[in-house]
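The complex appears here without one of its protein chains, the remainder shown in place.
Chain naming follows the written order as A, B and C, and within any one chain the residues start at number 1.
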Amino acid sequence: MQRIGVFVCHCGTNIAATVDVKTVAEALGHEPGVVISQDYQYMCSESGQNLVKNAIKEHNLTGVVVCSCSPRMHENTFRKAAASAGLNPYLVEIANIREQCSWIHKDIASATEKAIILGKAAVAKVHLNAPLTAGESPVAKRALVIGGGIAGIQTALDIAEAGFEVDIVEKNPTIGGKMAQIDKTFPTLDCAACILTPKMVEASQNEKITIHSFSEVTDVKGFVGNFTVTIKKKARFVDETKCTGCGLCTEKCPMKKVPNEFNMGLDNRTAIYIPFAQAVPKVATIDPNYCMMMKTGKCGVCSKVCSVGAIDYKQEDKFIEQKYGAIVVATGFNPIKLDKYDEFAYNQCPDVVTSLELERLMNAAGPNGGTLLRPSDKTHPHKIVFVQCVGSRCDDSKGKPYCSKICCMYTAKHAMLIREKYPDTEVYVFYIDVRTPGKNFDEFYRRAVEQYNVHYIKGMVGKVTPRSDGKIDVQASDLLANEQLHIDADMVVLAAAIEPDKTARPLATMLTTQMDTNDFFTEAHPKLRPVESATAGIFLSGACQGPKDIPETVAQASAAAAKAIGLLVKDSITCNPCVAHSDELMCNGCSSCEKVCPYGAITYTDKEFKMPDRTIAVRRVASVNPAVCQGCGACTVACPSGAMDLNGFSNSQIMAEVDAICK
Amino acid sequence: MLKISIDKLDALFEAISASQTLYIPADREDGSAEYKKYESGMKLSNALNTVRSAKDFFFPQTENLVDFKMEGKNIEVIDIREESEDFVIFGVRACDARSFTILDKVFLSEPVDSFYKNRRDHGTVVTMACTRPAETCFCGTFGIDAAAPEGDAACYSDGESIFFEAHNDKGQKFIDSISSLLEEGDTAKLDAVRDKTREILKKLPLAGISTESFGGDKLMEHFNSEKWAELSESCLGCGTCTFVCPTCQCYDIKDFNTGHGIKRFRCWDSCMYSDFTKMAHGNPRLTQLERFRQRFMHKLVYFPSNNNGEFGCVGCGRCLSKCPISMNIVKVMKALEVK
Amino acid sequence: MQEAMINRAKQLLADGTVDRVIGWKRGEFAYDITPAVFRSAEELDADFVFDDFTSANVSKYLVKESKKEGKILAFLKPCDTYSFNQLTKEHRVVRENVYIIGIPGGPKLDAEKIKAKGITGILGVKNENYTLKIETVYGEETMPYYEAVLDKCASCKSKKHVVFDELIGDDGEVLESNRFEMVEKLENMTAQERFDFWRDQLSKCIRCNACRNVCPACTCEKCVFDNPNSGVENKAPADSFEENMFHIIRAFHVAGRCTDCGECSRVCPQNIPLHLLNRKFIKDINSLYGEYQAGEDTTSRAPLNDYKQDDCEASIVHERGVE
């Protein structure tokens, strides 16, 4: 038999002025199971709490109902009070008779009547409350960072700084990502390599950080604090532990006509290669698609010249398995492919380039040693047209609906750098809008216009036509002057939209995290939890969550690190006990619940059951991982048989409330 | 015999319904028939029988037994029983008329079911002889003559007139009450109709079904028969057969919490249901085979065993046409028949 | 067709591909056919039937049968294959344990429709050039074939088999059906008219559970209506509310999962057009969330387990149609 205590708070006059608290206490005292019903001036005060605690002990209460302010205000207060008196804190229910009653009603009679009904509902619910215990789950003290660009590097460094082991998984032979390809950074125009490469070295030298370059995540199991991840270390045919990065092999390799991805295919590399001089790890990699030895079995030059015997043509992919407490996704972005943009003649004319290609063309370590030359004839361009929003803010299926955010600023940077270095070059920028929010950004853009005389024209480029004289005809509209323009350009630079890396979607599936329709990872809350995914223990760093510039990326990377550290520093995590659970005897194994779970908390196992007809049957049944479940209850409604229920908000509890209210 | 011309049926119904509630089989839109409370203009159905049996009149699908009123911690018991009003059921077929005899054996033997008795006392059953039996009919198997139905009073139609015959005082009282509308008539044509009906009954496809292999003393022969597995294999475990059956009399008693009280009610239950006769320890019949067997053993063995050889089936054929998978007592009897 | 099916079944039994066959068994009359499992060539020869009355959807039996040892041969009509696929998707059947032979679908006949014509004492039914010759104890009767077609067949949605191991006869196409006509007609009534229509229909319900128990989407280990802890358990339609509730919840539970096989209405002893409730959901899903046919595949997300960010708001119900 239940022994329930009801405690009605006056809240000074906040409640008592419009609700007749004595009548409420009296009425609730007649409810079945209620053994004590009291009112008090301030229930949340120490003496009020003592009233509750003493009643719990004295009357051996099995449930407590506090009629007071919103549970969002003092539910925890009274739960703690109950716990200190030896009653399970989840046997406390709050009837909200202040915010949802006394404060909104003026008529004492109807407010009192409503307060009684709300109290009855809470009593009806508490009858069915079960004691709940928050479970604990241990935390593996190691983080995984997926992606070794500036976001991943920064996150890893910050986590390592806090004293935790971090692994970086990078799919390319070197970490560094897009930032390594960039020449200068806006708005300060400092050299990207100068600020990035020290961080790369720092990461490689930090003993807490392990870099798995040329590797991929192939499987993720487990949940927050307890992920088991399989990492594929792709065969690079060079023993990483032996290679000193001397580079002799890359000099001697006879296969020299391999498009160099690092320079956006603007020059060539050898079949055995180190992506760039400051690569980390500085280890050679053999490209099996081009290596003569691998393709024909005849060559072996690199093996002969390698003094440490690091070359291993027979090397195979290796899989390693590691436990992690937290995972940070930093998979970054890529410019979109421009194949569909025939109007810009990108595929027809080598002098129509993307902005990232321009970065390489202007970079001292790039194909032309830093001198800006047209790719077609290696001559100096005198007129350059920049086209903004190529594929960004696009309504059609060719492009992306969103703003890529960084293009306005890097185009201003490119324009400014070109005008600075080659004052005889005319620069035109066609834009829809110039978007420069950010510290010192608008000043930067204005400098480009005012100091460097870059011609900014509001309008879209309609067609780019390479001419036989080597010039490029750019046909565009000037929306402000309302006229059609033709510009004889030497080069055209396209600000291609950026999109999440292609590896992000399969990764999201493995991680059971959510993505938006553009394949950007979805944050747990767009305002308040911007660096966490909805899946506990998975954090988001950098452009995988949305377009970002470098300072924003680094800020988010550090924020993600802080969140990960906050998790790793705990020995175990306390789970919310108000989670879903499945009654195996009723579960159909139909997977409906799994489909609506935003956290991937539900898994299925085949289990043997003694069936009602005395037979033994193997049935597929759902189980909820209480450490992962956040208790939304979506599964409880998706479940047709009612096998899935939610602690603290069970079907019977909610229906008891409905009944009491409608009584 | 007293008779009334068929074209004066309306006047007859008006007369009966003037003094008490009258129920007659009436057509539904879909071509089937059901008992309806007579209202002016309503026509007597030509259908052989109603989809639902006539047992509802005495043993409705749900009925409240007692109320409990709850106020705070107090519970008050409220007796809700009332005397039933008088009513007439007109046009009951021979099979359904016999079903009342079977239900009486259950509900009127000690301890008497006062709810049932109340309605039984106040209801007058006026039967109607069949003239066009269907292929699903096998009332003859249980000694029922469709051309000579039981009931408080019986009616016979020769196509032009309806003849009345009282079987007991209640029936006589009923005929007396409408005697002003009746006239004495010649039964020569009627006798011919009845003879013809009996001829047809003999030719029906199920006319040969025999109860010889069944009865109270045949428990051991049938209980462990291997045939049950195959017979029950495709049974869906629904309650259609039991709910359309005029003799199935099992019920469950449940409490319904209205929020301010409890209504204790009883409702039909079905032995085909997995929670039938479920008790604290669980369910005595765990498989559909056992539940299926229960239904037919009850009708063909247990019931006769307890009721001087009377079978718990009247051969109305409703389960034959309504079972979703067309498994029925005839198929069971044929399979279990000892040749 | 029946001959070809029996022969193929015998072959598959003989070569050990399967050890059981699920099909239909002849009854006492022309129309009272029972789904049955056959275990030998002799049983097949004696009782296996496939004709105008073999309308029962046997896919639900495979929930149990496919979990038994050995492999079972199932003859599935096009509509039955949708049910089977949906069950596969929900992990309710073990696909590997079923050998499926797709067989042509209906239209099948409805004995109730013949009886509703006043034809009784039926001894045999023959289809001669789309006229039914019905032999009865009162002499021969005739009626047009199409007037006796089952409702579910009259609004057939597809002659295509969505899953099979082999076919006997040709595969068909998804059809342009008129199946939403009655739903539309109801939608165009006033709320009061709709209320009266459904009150009239649902008040006939005797809660025999035939609709639920025959439904291939209703395979719950424990139905909420049988579970005293569910809060909705009941055994009888005690009043109009319970009559409504049972059918609303049942329809909601199968929404997005119902393949529209029509068995619920076929088996209803009270001829309640229950399929209209399911079709209402199907029609809403199609029009609000895009065309979706449950059972068409085994991988797509069920509409109620899915969403789009720009889905319509619930207020659309208030904005459209007749009040």
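Keep this in mind: a residue touches a chain if its C-beta (ideal position, glycine included) is under 8 Å from a C-beta of that chain, and two chains touch if they have at least 3 such contacts.
The rule is simple: contacts and distances are computed from a predicted model.
According to its UniProt record, the chain left out of view corresponds to "Coenzyme F420-reducing hydrogenase, delta subunit" among "Sarcosine oxidase subunit alpha", "Formate dehydrogenase major subunit", "Coenzyme F420-reducing hydrogenase, delta subunit" or "Electron transport protein HydN". Within the whole complex, the absent chain has one touching residue among A:His10, A:Lys53, A:Arg98 or A:Arg269, and that is A:Arg98. Note that of C:Asp52, C:Glu242 or C:Asp260, the residue touching the chain absent from this view is C:Glu242.
Among A:Val8, A:Val596, A:Val628 or A:Ala643, only A:Val596 touches the chain left out of the display. Residues 70-72, 96, 98-101, 103-107, 110-111, 113-114, 117-118, 121, 514, 522, 524-526, 534, 578, 596, 598, 630-634, 636-638, 646, 648-649, 651, 654-655, 657-659, 661-663 of chain A touch the missing chain (whole complex, contact as defined above).
Contact between chain C and the absent chain runs through residues 183, 186-187, 191-199, 224, 230-232, 238-242, 244-245, 248-249, 251-252, 255, 277, 280-281, 284-285, 288-289, 303-309, 311-318, 321, 323. In the full complex, chain B makes contact with the omitted chain through residues 256, 258-260, 263.
In the analysis below, only the chains that are shown with their structure count from here on.
In terms of Cα centroid distance from the overall Cα mean, chain C ranks first.
Counting C-beta pairs in contact across B-C and across A-B shows that the higher total falls to B-C. Rounded to a whole number, the gap between the C-alpha centres of chain A and chain C is 46 angstrom. With each centre defined as the average position of its C-alpha atoms, the distance from chain A to chain B rounds to 69 Å. Contact of a single residue of chain C with at least two other chains is seen at no position. Residue positions of chain B touching 2 or more other chains: 274.
Chain A meets chain C in the complex at residues 517, 585-592, 595-596, 604, 617-620, 638, 640-643, 651-652, 655.
Residues 27-29, 31-37, 56, 61, 111-112, 115-118, 120-123, 136-138, 206-210, 212-214, 226, 235-238, 263, 266-267, 269-271 of chain C touch chain B in their complex. Interface residues of chain B facing chain A in the complex, by the touch rule stated above, are 70-73, 257, 259-260, 274, 283, 286-288.
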